[in-house]
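Yeah, one chain of the complex is gone here, protein chain that is, but the others are all in their spots.
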Amino acid sequence: MQEQVTQISIEELASPNGGDTITVLRFAGDITSASQPAILGAYEGLSETARRILLDFSKVEYLNSSGIALIIQMLIAANKQGRTIRSFGLSPHFQKVFTMVGITRYTSIHPDQAAACNSF
Amino acid sequence: MQEQVTQISIEELASPNGGDTITVLRFAGDITSASQPAILGAYEGLSETARRILLDFSKVEYLNSSGIALIIQMLIAANKQGRTIRSFGLSPHFQKVFTMVGITRYTSIHPDQAAACNSF
Amino acid sequence: MVLDQGTSRNQQDAASGQPADKGHAGHTIELRVPSRLGYEKVAMNAAASVAHLMGFCEERVEDLKTAVAEACINAMEHGNKFDDSLTVGVILSMGPSSLEVKVTDTGEGPSRSVAEAPHVPDIDKKMHEQEQARGMGMFLIQALVDEAEWVSTPASGSYARMVIRLRPDK
Partner (left out) sequence: MVLDQGTSRNQQDAASGQPADKGHAGHTIELRVPSRLGYEKVAMNAAASVAHLMGFCEERVEDLKTAVAEACINAMEHGNKFDDSLTVGVILSMGPSSLEVKVTDTGEGPSRSVAEAPHVPDIDKKMHEQEQARGMGMFLIQALVDEAEWVSTPASGSYARMVIRLRPDK
């Protein structure tokens, strides 16, 4: 019963407008305090040259405030490193929650991957 | 709070192979003992000329043994009236349950509407 | 480049300070619902949540959902006579590789003969109206779970007990 709380896959995309490549972190499953090693570990493992990071929440089933705190920790690190983080795939409910908490000031939320890629 | 337990819509389709028209009963929501007036009422309201009846379960969210008993009552009536009933849209779980109970001997189960229509 | 990462619940959960997961074994979740049709869905969904947490596959979760719903309906109808001041209890007990669900009511339970050999529906008899259309609940419960029994507990009532097991091959 080795339950996988969070699954993360990482994908490299060419930029639609010719700039830096885009590194997509696709989350699946739950994002909770138990996701800390997976999420922060995946972030820390990214190539130093990655400048544009895209978070794909479309497969996330459950997200709580401890999970949001992990996203904030990632945004803090990205901010220090001069990286840009964009997000897509959030349900209307979690778009509202992200807005309430103010995270949307540090990662803009887009309806889908194409729109998010174009926003860099 | 007038909760609608079962929604039923009725649709008339031309037969793909030129025979009698096909009357589709599309169920949505729950099929339970509370569905009796809706389901048996809808069945009794069908035109007397309807010979081929198709049950669409694809929008059913919850089905219990009292609901299955209602389907059996419909099959009994159809049997007496010389009508043929086919079904589609059942989840793998309820395909198994229908088979366990033996209903599949009186209404064949099809993967989708096209296959079900072709089976008449 | 696609690379998969994951965190197992056995890792130290540094963010919350909660000790590493030792599995769900030994944990119990209890639910009480009024004896009123509809609330069996709350019990059914709670059982499904627990089975999901334990890592049961979708197919087994669906089996359990139907079994729990049917047991609750029987407890409400036959056990508690739809008296909605009487509650139906649902006790979900997690073992190392199995989930046991007890559904309790305040009645006497099915008769011994029915409890020992639930009626197997005969679709031909039903179609010829030699048997009532309903009467499939206990059969479905028994057919869908790995273990099912009906126990009368004279002082307090009766319960249906169901077990589903995690299979190493599933």
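Chains: A, B and C, in written order; residue numbering restarts at 1 for each.
We adopt the following convention: a residue touches a chain if its C-beta (ideal position, glycine included) is under 8 Å from a C-beta of that chain, and two chains touch if they have at least 3 such contacts.
Bear in mind the structure is a predicted one, so any value in this text is a computation, not a measurement.
Contact with the undisplayed chain is limited, among B:42, B:77 or B:100, to B:42. Screening C:50, C:101, C:141 or C:160 against the full complex identifies C:50 as the residue touching the chain left out. Interface note for the absent chain: among A:22, A:55 or A:103, the touching residue is A:103. Contact residues of chain C toward the unshown chain are 9, 13, 15-19, 21, 27-34, 36-39, 41-42, 45-46, 48-50, 53, 77, 82, 84, 134. Those residues of chain A that touch the chain absent from the view are 32-34, 62, 64-66, 68-70, 72-73, 75-76, 79, 91-93, 97, 100-103, 105-106.
Definition applied: only the chains that are shown with their structure count from here on.
In this assembly, A is the chain whose CA centroid lies farthest from the centroid of chain C.
With each centre defined as the average position of its C-alpha atoms, the distance from chain A to chain B rounds to 45 Å. Chain geometry summary: the mean Cα position of chain A and that of chain C are 38 Å apart.
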